[in-house]
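With one protein chain removed, the remaining protein chains of the complex are shown where they sit.
A, B and C label the chains in the order they appear, each numbered from 1.
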Amino acid sequence: MDFSYTSRTSQMLDRLRHFMADQVAPLETRWQRTLDHGGNPWDLPPGLEEAKQAARSQGLWNLFLPDRHFGAGLSNLEYAPLAEAMGHSHLAPEVFNCNAPDTGNMEVLVHYGSTSQKETWLEPLLAGSIRSGFCMTEPDVASSDATNMQATVRVEDETVIIDGTKWWTTGIGHPNCKVLIFMGLTDPEAPRHQRHSMVLVPIDTPGVRIVRKLTVFGDYDPPYGHGEVEFDNVRVPADHVIAGPGRGFEIAQGRLGPGRVHHCMRAIGAAERALELMVRRGLDREAFGRPLAKLGGNVDRVAEARMAIDQARLMVLRTAWLLDEKGIEGALSEVSQIKAIVPAMLQKIVDDAIQIHGGAGLCEDFPLARLFGYARSLRLADGPDEVHRAQVARHELKKYRD
Amino acid sequence: MDFSYTSRTSQMLDRLRHFMADQVAPLETRWQRTLDHGGNPWDLPPGLEEAKQAARSQGLWNLFLPDRHFGAGLSNLEYAPLAEAMGHSHLAPEVFNCNAPDTGNMEVLVHYGSTSQKETWLEPLLAGSIRSGFCMTEPDVASSDATNMQATVRVEDETVIIDGTKWWTTGIGHPNCKVLIFMGLTDPEAPRHQRHSMVLVPIDTPGVRIVRKLTVFGDYDPPYGHGEVEFDNVRVPADHVIAGPGRGFEIAQGRLGPGRVHHCMRAIGAAERALELMVRRGLDREAFGRPLAKLGGNVDRVAEARMAIDQARLMVLRTAWLLDEKGIEGALSEVSQIKAIVPAMLQKIVDDAIQIHGGAGLCEDFPLARLFGYARSLRLADGPDEVHRAQVARHELKKYRD
Amino acid sequence: MDFSYTSRTSQMLDRLRHFMADQVAPLETRWQRTLDHGGNPWDLPPGLEEAKQAARSQGLWNLFLPDRHFGAGLSNLEYAPLAEAMGHSHLAPEVFNCNAPDTGNMEVLVHYGSTSQKETWLEPLLAGSIRSGFCMTEPDVASSDATNMQATVRVEDETVIIDGTKWWTTGIGHPNCKVLIFMGLTDPEAPRHQRHSMVLVPIDTPGVRIVRKLTVFGDYDPPYGHGEVEFDNVRVPADHVIAGPGRGFEIAQGRLGPGRVHHCMRAIGAAERALELMVRRGLDREAFGRPLAKLGGNVDRVAEARMAIDQARLMVLRTAWLLDEKGIEGALSEVSQIKAIVPAMLQKIVDDAIQIHGGAGLCEDFPLARLFGYARSLRLADGPDEVHRAQVARHELKKYRD
Partner (left out) sequence: MDFSYTSRTSQMLDRLRHFMADQVAPLETRWQRTLDHGGNPWDLPPGLEEAKQAARSQGLWNLFLPDRHFGAGLSNLEYAPLAEAMGHSHLAPEVFNCNAPDTGNMEVLVHYGSTSQKETWLEPLLAGSIRSGFCMTEPDVASSDATNMQATVRVEDETVIIDGTKWWTTGIGHPNCKVLIFMGLTDPEAPRHQRHSMVLVPIDTPGVRIVRKLTVFGDYDPPYGHGEVEFDNVRVPADHVIAGPGRGFEIAQGRLGPGRVHHCMRAIGAAERALELMVRRGLDREAFGRPLAKLGGNVDRVAEARMAIDQARLMVLRTAWLLDEKGIEGALSEVSQIKAIVPAMLQKIVDDAIQIHGGAGLCEDFPLARLFGYARSLRLADGPDEVHRAQVARHELKKYRD
């Protein structure tokens, strides 16, 4: 047992942090200024493409992808601390081409994509020249139970016909978003885990309609956005199905482990940023003759934040290690655990940080309001807390049943 | 001891609820549709003025004002359940001319206003033909400690000169907002509670500048809005000072008790709405073969919501009763208690309601996201939870100290 | 709506509190000293009988019993504040002949007892010359679900034959405990709520065996005690059945409402005592140059205790009022609510009070350790929190289902 990062991770982390300070932080500031001055929030943030080129030229690119041929070849455990560092800014993942859902989509294409799919979609995604969306959750059913899914993917000869309405398709508002991975029901009679398919759908295919962009607590989260997307008799060639019909569930499972590690580590980075803001504000401002940080229960709140972050980080790192060592089957309880632990932890810390900021914490002057929306969404995205806790309990009960 | 509402309250409550169902609910729906279709959110909500006229003609007007001459002559305890009913819609308070901060401002003018101030400002406020703002919190200091206040109100002969920056001036974005009550430091050498003054400042006075509207979790909260307002060498006649220089603190204290009862009862109404939404959604949607409401810990969450609401309501009603019986001096701990209890209770219930709604709870399809912003702000508005808890503890410790 | 106690209640409360201070507090101190010096904990506490006589002669006797003929004729609402006052000492209920389970047992006999049952058992109970036990919970099944009950009450001609093992029969260790009310299954084929019977069983009936006294966190809770009691072919005349066979469930329901109000009000009295201890200790002791009460989060904990107690009290008082006004059918959700709220509230406050006392809070030097055991048991006694919350949720869901 050893709790130190490998020298490779340490070195990359060091370079990444410098890049964050030198290039990403100013980018975020400039972007906020653009928004404050009424710039079109759906345009590309100024300087973003330059920052991406710089990241790529410095080898800080596609770090999430363990595949040595297509990506950086880092293990989950090696990448995790880098994801945490990226979590300090919501623009960082794109700068390093490590943004969701592109990461998951690229992984899918690496493992399951045909040669032609790789050429058409994986390459520009790896190059950061396009972005992608993922269409799974549906507005009309409780999507926490995957068997509720109503959208359909019908295969007719050489054509696939797609129907249904999806929402919470993140990134749909980005000007570079060019392709969607759509999941739907192909064969309701097939064995339970072979009923669904995933299909690549170019965003300009006839019948694809962005019904609206959704707000999160009133915020559209530009330039990414979250969309409700209608698919009305959308037709694509049958070779757009990934890995063939009926393999949707299998592919979805494969996305889960690493994706949750990425999400969670970024959320931990965000929590560190919130804690730093909490402490700095608590030291800067005084009331009743003492700095806020030392008044009443604030001492407890700072301590609890530190303890919660450090515990959560170790859990995620261990989960990354388990994924590396034993694969998803050896980490099923753990990937659910981190998904239940980390977003709730982040929400609590952001809430406390807001409180110490007073009204400033609610508005655009600090990233806290945005972080709150991010944390709150994460408690629902990729399964609500309740489903993850139920999964954890199921594993626990299984130990004593037979 | 008797826990039933008086027949007067019961009758008014009945009429008010009918009005809410018949006129306010459709108004809210129409307003949401207007916003969804890109209508200017800062225009008056369509139908608002008509609803106000209807409310007025039916005697559902100025119910908050205990003064028999100017208002409805209801006690705090009689008004409280009506405020709760209004809390079911964020447009309701304006419809009934019971919206903050106008309510507090009108109370101030009733008690402390000169004849001329009453004529100029109180009458149109009572008529609902104008609205007003309140300028107290400042961006550059911890406003939870009132002695930190930096804005100044200098009296020079017949003129008052006002300087400083205020923020979180709610209602500033409303097209009818015409006057601000500004609080500033007049004499730093005076006894501690005689240093500040309150002044009526017409919003179009030279030197008054709305620097920006503030977002709450990215939402501008139209058509009311929360503003940052700069006062740069603003000059008004000395007779605009309310009750004379040095009485700002005294006036502020008087606002507190009833204002907190109003806020808290509305928040309880909002909590009832959130709980209703939670239960309805929980019964409507199924996962894993059962309605969401019956899955796992959701049963506990529904029960806890009910228990928290009912406890909070009794506390606020008892506080209203104490205010009626003994005045603010007899209810100091209680008005702090309800301010610490209710907004936190509302936030928790809204959070749970969001969770059961899934992604729908985050976006504009349900009022939950807006209610969350409302609850979260209320934990800071009019003093953060921490200050109220400290006040409660102070009273508790005093019992045993001699 | 009126939150003041009636003058009758206020006067009785005043007298009761004086009695508590003058007679009960010294009794408790003497009892603790007796225990500290190795006196037999199962003997009657010295002075107890004298205090009972004094209480009786002053009219502070059987206050719990609303029946004017047998008891004091107070309503639930009038009695509730007196029960709270009694909750400050665990010996007080016996002094005033208001101790559980005798109170419930007496109520049962008043309402359902035959003339002969009243003569034999009710009269000495009313006189305080004997005490009684209640045998419902069973060790071998989850008693939270009453249909799990395995004990049987078979009627054969003029004899009733009782078999089964019960536990958590409180008061069984008291030297005056002379009779048990036993509940068991009579007819498994009858309609669900007519299957059980309640029988009066003199404690010296052959076949009744106190298997052992149970500890609560290692404490036997003398001189009351909680027993495991075996009933092996116990035979009593058929006229010992209360109200006839098959009415056990009906009788049990009737006990619930007032019993829970009594329990909860006493627990609130206990919480007030814990809070007083917390604050006094917090003011008496210093660390790091300040009284403990003002260090860190202790201010929050004191405030939260005050707010929790005051909310809980109002809930219980309102439930008592509902019981008076509408009977148990009109207060089903509420009696479950208070049972879920109050014991958990007491446990939290006692836990915080222990923490501020340091090691002293764990041991016999303060009543806190005993109060903790009391609070923790109360979260299970008469149904675990979970069952009460489920009941509350059931009522809530019913509002929207049809």
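One rule holds for everything that comes next: a residue touches a chain if its C-beta (ideal position, glycine included) is under 8 Å from a C-beta of that chain, and two chains touch if they have at least 3 such contacts.
Keep in mind the model is a prediction, meaning the values are calculated, not measured.
> Looking at A:112, A:321 or A:366, which residue reaches the missing chain?
A:321
> Could you tell which one of A:214, A:302, A:350 or A:369 touches the chain left off the display?
A:302
> Provide the residue numbers of chain A that touch the chain removed from this figure.
Residues 1-6, 9, 77, 275-276, 279-280, 282-283, 293, 299-300, 302-307, 310-312, 314-315, 317-318, 321-322, 325, 333, 337, 340-341, 386, 388-393, 395-397, 399-401 of chain A touch the chain absent from view.
> Determine and list the chain B residues touching the chain excluded from the picture.
296-297, 299-300
> Pick out the residues on chain C that sit against the missing chain.
36, 137, 139, 141-145, 148, 167-168, 212, 214-220, 226, 285-288, 292, 295-298, 351, 354-355, 358-364, 369-370, 372-373, 376-377, 379-381, 384-386, 389-390
As a convention for this text, only the chains that are shown with their structure count from here on.
> Where centres are the averaged C-alpha coordinates, which chain has the largest centre distance to chain C?
A
> Rounded to the nearest 5 degrees, what is the angle of the rotation that puts chain B onto chain C, matching CA atoms?
180
> List the centre-to-centre spacing of chain A and chain B in whole Å, with centres computed as mean CA coordinates.
A distance of 37 Å separates the two centres.
> How many Å are there between the centre of chain B and the centre of chain C, using C-alpha atoms for each centre?
So the centroids are 43 Å from each other.
> Report the inter-centroid distance (CA atoms only) between chain A and chain C in whole Å.
That gives a centre separation of 53 Å.
> What are the residue numbers in chain B that touch two or more other chains?
386, 389-390
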